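Just one protein chain is left out here, and the rest sit where they should.
We call the chains A, B, C, D and E, going by the order they appear; numbering starts again at 1 in every chain.
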Amino acid sequence: MYLSAATWQEIEARIKSGKKSIIIPIGSHEQHGPTGLIGTDAMCPQIILDEAQKQADILIGPNFGVGQAQHHMAFAGSMTLRPSTMIATIVDWTNSLAHHGFTHIYWLNGHGGNCATINAAFCETYHQYSMKGESAPFKHLLMNWWELPGITKFCMDLFPVGHGSHATASEVALTYWRFKERESLNQLKLEPKIAPSGSIRDALDYRKQFPDGRIGSDPTTATIELGGKIVEASVKALLESFKEFEKA
Amino acid sequence: MYLSAATWQEIEARIKSGKKSIIIPIGSHEQHGPTGLIGTDAMCPQIILDEAQKQADILIGPNFGVGQAQHHMAFAGSMTLRPSTMIATIVDWTNSLAHHGFTHIYWLNGHGGNCATINAAFCETYHQYSMKGESAPFKHLLMNWWELPGITKFCMDLFPVGHGSHATASEVALTYWRFKERESLNQLKLEPKIAPSGSIRDALDYRKQFPDGRIGSDPTTATIELGGKIVEASVKALLESFKEFEKA
Amino acid sequence: MYLSAATWQEIEARIKSGKKSIIIPIGSHEQHGPTGLIGTDAMCPQIILDEAQKQADILIGPNFGVGQAQHHMAFAGSMTLRPSTMIATIVDWTNSLAHHGFTHIYWLNGHGGNCATINAAFCETYHQYSMKGESAPFKHLLMNWWELPGITKFCMDLFPVGHGSHATASEVALTYWRFKERESLNQLKLEPKIAPSGSIRDALDYRKQFPDGRIGSDPTTATIELGGKIVEASVKALLESFKEFEKA
Amino acid sequence: MYLSAATWQEIEARIKSGKKSIIIPIGSHEQHGPTGLIGTDAMCPQIILDEAQKQADILIGPNFGVGQAQHHMAFAGSMTLRPSTMIATIVDWTNSLAHHGFTHIYWLNGHGGNCATINAAFCETYHQYSMKGESAPFKHLLMNWWELPGITKFCMDLFPVGHGSHATASEVALTYWRFKERESLNQLKLEPKIAPSGSIRDALDYRKQFPDGRIGSDPTTATIELGGKIVEASVKALLESFKEFEKA
Amino acid sequence: MYLSAATWQEIEARIKSGKKSIIIPIGSHEQHGPTGLIGTDAMCPQIILDEAQKQADILIGPNFGVGQAQHHMAFAGSMTLRPSTMIATIVDWTNSLAHHGFTHIYWLNGHGGNCATINAAFCETYHQYSMKGESAPFKHLLMNWWELPGITKFCMDLFPVGHGSHATASEVALTYWRFKERESLNQLKLEPKIAPSGSIRDALDYRKQFPDGRIGSDPTTATIELGGKIVEASVKALLESFKEFEKA
Partner (left out) sequence: MYLSAATWQEIEARIKSGKKSIIIPIGSHEQHGPTGLIGTDAMCPQIILDEAQKQADILIGPNFGVGQAQHHMAFAGSMTLRPSTMIATIVDWTNSLAHHGFTHIYWLNGHGGNCATINAAFCETYHQYSMKGESAPFKHLLMNWWELPGITKFCMDLFPVGHGSHATASEVALTYWRFKERESLNQLKLEPKIAPSGSIRDALDYRKQFPDGRIGSDPTTATIELGGKIVEASVKALLESFKEFEKA
């Protein structure tokens, strides 16, 4: 079930019935190498959730699609929030949801570069209550989709070589599964086949280290078919993880 | 063409070829009465753009789906940004796009309550350049989809009675056209048939004045079919309006 | 009655007696073409209120004299706030007034460029209450003096040609009525006689489009006498509009 | 000469001719005891400047009339900015003036409670340049009118007993000189005749210590006549002080 | 060498000679259970650095001693910054150091709860440059002292049982080594001997889960002697880690 497609009375009834948890897909719009799509990180959680909601009664909020990606800004099409802006926004989203009685907010994240800022934002939301000596009426969970129970291993088994850490084979596969017409990007010859690794700082430094945008990956092995397998496994893991969180 | 589904090299090539304009769908997640969907204002621009990109070579950015909606917060599921947060976010999106050389940013808006804050944000983005004595390298346009050339009259003709100003018959129709399974919401009996009108202040005041959320509307006349007509007319108007803006 | 010239005990007594409304003149310091004064937008509401308080028991607050005018910054003497600063300031003014029990705050505005930011600021003030689930203890009204009931038509009738939208004949006349020694500015030859029209973006763009600062106007028709007529009509309209707002 | 009443071309010509200094009257709207006016601190600098500009070619900017006055908020009619808001505003005013080539900004202040925040704001404006390794193109001076050379002694001689430090006899006299119809407030019997002294913290603490708002003063000795003498002396001192600053 | 105890000419000469790296000890003031000290997280990096500077020519900056600790606020003496404040502060420290030509800033951290906010702050500092298309003139490294190469294992070997994750045996030992008079705190009987584990949210939730403040630890095994061993090992690891960072 999507918040977008529900009426307020349906949401009110749902909360009153005790279903007080919501999942927010959160990601980024940033370069994903020559064969990956700019919206990869925003779409991966969405793809998993779109499938998951067919199998279980979960509530999915709007897509938080632009995140912290300053290091990708030397590649066309990348977008970024300042961390301070992103914190303010997550505070507003959280306070909005808490206002209606949502008690469990599960952030399914598609972008590693968001993690620090999201966790800092969680502290900013809790701070409001901690300083008043009140219990926060909500609990956050940040879950990177690739860290859903079992998924890292699952992906590594599918792509034992060149999985990488940005523009990974698995995330690229996931997006091909959704945007099937884009699978042919995997025909491109990448040089080097497996991209270099390194650490992340500012945008020019990033581009110098990682000239085509990939880090440690060879995503040309990504296919629609493998993407479908990852979706299937991730949906299962997500539903279990979310069920557990709801009990917390 | 969607920024989400493009590679950075495709976007770079596009900009280099002189196509430097982008459209951002912007809206809100907020109650739309008993028969309207919470995501209406985020979805209406998206629906129009999804159709428009089939007919013309336009570039569509991510959906800015949560806006300024403090007055709806007494209805479950509504979400809001503080105007100051929204300004910071629009500044970041604008600076990101301008960084890559986009010169024309067209904001197709679905929520009247966003207008003041978006326009204030535009000033904040221009201010950066005006105070340096430099030309801003971009131009903004804010366009409410219902104010696309000819569309207000078109909608009024379709719904001569009870069009209203929130949870309008036309926006509800638009969303039914996309979410066909939700058209049956128009079977609900609303009381009064046409909602009252008034002015907007804080959330409790809003709920007192407009108990079921609608303002001035009877959206039970909305149908999939009429929604389709509005989509068709809006796509045409959008493409003309956007083409004109690109020349500005 | 002016807040400036009252004692705190007089204001306390006034509020206790049930007179809980206040009018804030708000404007800008920005160029108004070769024949208009930089303080025009701050002074026009003040002039109207100075006359109005002779005819009725209204309370006038301090002049909010510098607003959002980034687009005028390429003309000497113009001043501007960032929209985010202006929002913070309006929040502080509002919270100060509300703290003492003022329930109706009427902002008589002299600058179109302020409108978006003022309306965004209103949302920011209401947001504080909407998120707590409390009624805001105050109501705002934003009124541009030239949109007081009947005034637009009144001015257009006085200046059927070349009224314009910035450095308008009517606002310039209003200021001549107050600063009579400045009426002779209307002897200047302006070229073109009627300034061009266009849309507003950053400061350099503005100066390029509107080289002497005027938009669409020929303010050389402004005179002390016509200014006096506008004052008279505006005072009447203001007092009616304000009385109506007090009942809201 | 007033910025308000000048055209942009006059200001441009003035700056080009080498007259690059401006005076900003800055104050507060806050209680001034039973016999003092709420706008005292905003009006005192204005009164002095209004006279000064008759005697010398100085340029006077808009009145910054609401300042930092949180400690007065337990008395009706008082208004306050958060220090952080006030800093942002002074930064914007300064950057606006510097943009046009003003090199000397003289802040004639009427409110002791503003000093810390104004000085902090000066640092914030200089910080912009210090961190870029550039010279700031402007110099600030903060001058409290009562600390103009010789004025403290002058006032103390006029009011050897009960001058005080808030709602002082001299500032009240200054305002009576302008608002002559308010002189009769000095007929009120104040109890105690000379108000207590103490230190300033939050608003309730202030009201407890200083029940009618005055600190250390007996302003019933203020008269129009004495106010006039203070104006005369202050104008002379201001013009000398300002001339000296222009040379800095 | 300490920045505190150097003259500006010594620092200038040092930078000119090519020594452009600096280490900032960063931590927190927050409860560390019944046997641990509130300043533990600020002191641990300081203790290691105090020893390290005896062995090598490193430059140590001021102690950033109050961090993000909202979750500890239900225990007396704990202090916290909002993440947004902490980001602004780290931006200011970074820009200050970069201004003088420091190119490598190594943050030796003592508090896990700081990590997200520090990393978000790093992005905020890099963002300034990424958006200008310039290389950042500095590189950050965040290193938790307990994650210095080999140290986690070293500590676990010393405290195979009850090392824990807050108020850990090793950090408590480190502080006893410095504050020898406080070692006797390890005579306290803690109940349960090994504290529970769990996840961290707001302050009241934390206190409920972890009633005496510890997480997963039995710090009564901490001694001066073991603290000394950890210091020795950590100094060695720090110097190697820092040398490697300087080459980056």
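Throughout what follows, contacts are C-beta pairs under 8 Å (C-beta built on N, C-alpha and C of every residue); 3 or more make two chains touch, one makes a residue touch a chain.
This structure is a prediction, so every number in the text was calculated from the model and none was measured.
Shown chains touched by the undisplayed chain in the intact complex: A, C, D, E.
The chain not shown here is touched by just one of E:Met79, E:Met156, E:Ile194 or E:Ile224, and that residue is E:Met79. Residue E:Leu185 is the one among E:Ile26, E:Leu49, E:Leu108 or E:Leu185 that touches the chain missing from this view.
The omitted chain makes contact with subunit C at the following residues, 95-96, 99. Residue positions on subunit E in contact with the hidden chain: 2-9, 11-12, 15, 29, 31-39, 42-43, 61-63, 65-66, 73, 75-82, 84-85, 88-89, 91-93, 96-97, 99-101, 175, 179, 182, 185, 213, in rising order. Not every partner is drawn; the one left out touches subunit D at residues 68, 70-71, 73-74, 80, 82-84, 87-88, 113, 115-121, 123-124, 126-127, 129-131, 133-136, 139-140, 199, 201-205, 248.
The rule we apply is simple: only the chains that are shown with their structure count from here on.
Of all chains in the assembly, those touching subunit C and also subunit D are B.
When the contact pairs of C-D are matched by residue number across D-E, B-E or A-B, over half of them reappear in A-B. Mean C-alpha position of subunit B lies 47 Å from that of subunit D.
For subunit A, residues that reach two or more other chains under the stated contact definition are 73, 80, 82, 84, 88, 96, 99. Touching chain pairs in this entry, ordered by label, are A-B, A-C, A-E, B-C, B-D, B-E, C-D, D-E.
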